[in-house]
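Complex shown without one protein chain; remaining protein chains in place.
Showing chain A:
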């Protein structure tokens, strides 16, 4: 059986069965143009822990027929209402801290795994929606570089900008 290898940014190598690896659009496209049994993909921006997590996801979803077609569920469906439809397995799988989720999101984007990418976005959306700016600041661990005066000024506008929306 053929196997595909991934080399992570921190120097680990993970071997993955072909049918799992092709869940990644990058791998799939590469193999279509360069048919081979053995090859190694260098993932410069994916570390070991993240890749293990991503591979676990790919393995679980490797047989899903809809993985390919999901992308035609156009954006228009999303804009109506961010429907938080998510496979319960995925929802549970993505119960991670935000920092790790961002790593997975980056990896899914890099490896072109659309469904995982979307589900990460949804998960992060769920973590941040309806939160106050203070809560978001805490969530993102963002340093606030506004002066109190700035904050007051921006906050004053908030109320009636929210009203026109």
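Here is the rule we use: contacts are C-beta pairs under 8 Å (C-beta built on N, C-alpha and C of every residue); 3 or more make two chains touch, one makes a residue touch a chain; residues count from 1.
Everything below uses one rule, namely that contacts and distances are computed from a predicted model.
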Name of the absent chain as recorded in UniProt (options "F-box domain-containing protein", "Tetratricopeptide repeat protein 29", "Ubiquinone biosynthesis O-methyltransferase, mitochondrial" or "26S proteasome non-ATPase regulatory subunit 1 homolog"): "F-box domain-containing protein"
Missing-chain contacts mapped onto chain A: 10, 47, 49, 64-66, 78, 81-83, 85-87, 97-100, 102-103, 105-106, 109, 121-122, 124-125, 128-133, 136-146, 151, 154-155, 157-158, 160-165
